[in-house]
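Note that one protein chain of the assembly has been removed; the remaining protein chains are unaltered in position.
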Amino acid sequence: MSQTLAPALPTASRQPNFGTLARNLFIAVVLTYPFLDLAFGWQALLAFIPMMLMITLAMGLNIVVGYAGLLDLGYAAFYAIGAYAAAFFTSPVSPLNAILPDSPFFWMQDFWVAMLLAVLVAGLAGALLGAPTLRLRGDYLALVTLGFGEIVPRLVKNLEPWTKGVKGMNPIGRPYLFDCTFGVDPCTIFGTQYKLGMIPYYYVTLAIGALSIFLIIRLRNSRLGRAWAAIRDDEIAAQGMGVNPVTTKLWAFALGASFSGATGAIFGAYLQTISPDQFEYSTSVIVLCMVILGGTGNVWGVMFGGLLIQSFDRIFAERLTGWVHKFGAATGVPAVATLLSNFDLLRSRLFIFGLCLVLLMALRPQGLLPARKRRESALIDETEEEANARHDAAVAQAGGPQ
Amino acid sequence: MAGFEFLLQQLVTGIANGMLITLIAIGYTLVYGIIEMINFAHGDVFMLGAFSALTFLQLVGAQAVRRVRNVDQAPSPETYLWLVLAMILAMVFCAALNVMIERFAYRRLRRGGRMAPLISAIGVSFMLQNVGLYWKGASPVNFPRFIPQIDLVKEIGIDSFVRFTTKDLFVIVVTVPLVIALTVFIQRTKLGKAMRATAQDRDAAQLMGIDINRTIALTFLLGGALAGAAGLVSGLYNNTANFQMGFSYGLNSFTAAVLGGIGNLNGAMLGGVFIGVLAALSDGYIDPRWTPVVIFGTLNLVLILRPTGILGQESAERA
Partner (left out) sequence: MTAQGAGVVLDVTGLTKQFGGLTAVDAVDFRVQERQICSLIGPNGAGKTTFFNMVAGQYEPTSGDVIFDGRSLRGLRPHQITARGIGRTFQNIRLFTNETLLENVLVGMHSRLRSSPVAALLRLPSQRREEAEAHARAMDLLKLVRLDRFADESAGNLPYGMQRRLEMARALASQPKLLLLDEPTAGMNPQETLAMTTLIRKVRDDFGVAVLLIEHDMQVVMDLSERVTVLNYGQKIAEGTPREVQRNDQVIEAYLGRRHKRPEDEVAGAHA
């Protein structure tokens, strides 16, 4: 049989030059965006920073949901833990501020140290939550994570002496590079003063995002990454191949959560204030939407899905609404103008995200850019139906699975 | 003296609230029992039930329904008629809505594992919440008082700190017959038998000539109808409604359903009352701010330690 089969296509020829060009262009635009934004007056820089943070967050969630196949509905909890951990070490309103500066641990107030601590704390929280849930079936696991996601913001609200409750923590320590403190103008770089505004945040966010992608791809192509895929596809077979489901899932929870720890730290510093309502259920679900829309398990898919949802959420929904209102006013017909002035995409965002999820599940459950396209190939000389029919016959003959 | 009466008072509130939770929990338990799916949108169906009843009462309100001015004033007989109509309307509306949701968002995902329907249901839940937001706005709306709040304990001549009002009675008088009617329907009728058969083994039921699609639709219909009734009852009991109440009530109810052993009607009632009482005790003895933490903590503990529920009759696990 194997003689009739054509050799597999070499990998290189699958990538047309156009794709490489588009990719390079994309990278160039991303690298120079703050200056393009300034030059063309797009005024979207402040939307891009949280956008990239959310996409990085989705990358972390993708480890749990996409790679390991564990549905997590409370991911924002780890984001909150990361943000609050960083604020806890660096904020002047934190109770730690009373003791840290004069203690041998004063260096923990440094932003970058605090960020690493936030990564550790979030990762630890991920493992601690993961541990008792490993035996649970998928949908029950989803509910437990949801419950956890509800508990964390409420704990933050209620533990006022430590977290400042609903008021939130503010201000928060800022990241810095050399003598330049991010977000504080003028910024001194090598003795020269610049007015940079939020541009440093753009680049630090970009760097964290790029580093995350880099690390996640390494993980995916490692022993652990393969174990995740195996557990997701078939847990029993994976165990039969020597994969320990407990440690494999725990790593997914811990590593997934640790990415949100870094993101949370930057997010808090960028906004300079964090409060419990930023980390509620809807945040978890929107991040989940990004993962599912783009294609669970594919880093580039998640990035694409994140870009779609976030650019809609932070840029287009608002502008489209404005355009529609203007269009209504321009028609000159009062009835049309009133009707269109009621149009508000931002108010309908829940509906649109919800509809996206429903349609995706119905039409394309693997997402827009699935992890691995099931390539149609000439190699296979038996259709799936034939193979299945033969398999069924075999099982029936054997008396069914026991 | 006051300590014991305070406890009794919390129990009364808890039981009334628990009955409400039961009505919603039944919708979860029925659906999970038959297709092993967490119908995440169920709480939001309940929320829309409350909204539809409220809209109806507001529409007819001007002419026919006289709201209760004083808390202890008995409403006119026509009011009861309109309330019954409102309840029927909410039940029909939610039943139809739930059947439609099943038809369009869940049916085709039935064979595709557990995750796809759950995610689809989360999507539907978001959509319904947004509908609620458009319908009644972002802030809580006032649900007019139609049910008087006469303290029955005082009426029968006992002087006590504990109040058991006509409102509490109203919740019990509406919910208990509904639950009994549903139980009888499922135990005694042919359709109920078809539901139980489908829950036990869908393929075998199909081979026996049961129309699976219709049976599952019927399950959603019944669950939706009860959610609609719960919507009205909740509005009349709490005198407030908001577009996010489906989420919290939904989670409380799902917890109740799991606690009672999912798929088990009596369990749903037991779990509902348990959760209602737990919430009331937490409100009374700890702090209302901590109640959600207590409830979600319970949810997680139950799911982790006892996923088959306290009654533990029906194992949700399938080999």
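Letters A and B mark the chains as written, and numbering starts fresh at 1 in each.
Just so it is clear, contacts are C-beta pairs under 8 Å (C-beta built on N, C-alpha and C of every residue); 3 or more make two chains touch, one makes a residue touch a chain.
Everything quoted here is computed from the prediction, not taken from an experiment.
Hidden chain, full complex: it touches shown chains A.
The residue from A:207, A:241 or A:330 that touches the chain not shown here is A:241. Within the complete assembly, A:227 is the residue of A:227, A:266 or A:361 that touches the hidden chain. Among A:25, A:177, A:215 or A:333, only A:215 touches the chain that is left out of the view.
On the side of chain A, the interface with the absent chain consists of residues 1-2, 5, 7-8, 11, 215, 218-219, 222-227, 229-230, 233-234, 236-245, 251, 255, 371-372, 374-375, 377, 379-382, 386-387, 390-391, 393-395, 397-399, 401-402, using the contact rule stated above.
Keep this in mind: only the chains that are shown with their structure count from here on.
Computed centre separation for the pair chain A/chain B is 34 angstrom, with centres defined by C-alpha atoms. Residues 71, 73, 132-133, 136-140, 142-144, 146-148, 150-151, 154-155, 157-158, 281, 285, 288, 292, 347-351, 353-358, 360-362, 365 of chain A touch chain B in their complex. Across the complex, chain A is touched by residues 36-38, 104-105, 108-109, 112-120, 122-131, 133-134, 247, 251, 254, 258, 287, 289-290, 292-293, 296-297, 299-300, 303-304, 307, 317 of chain B.
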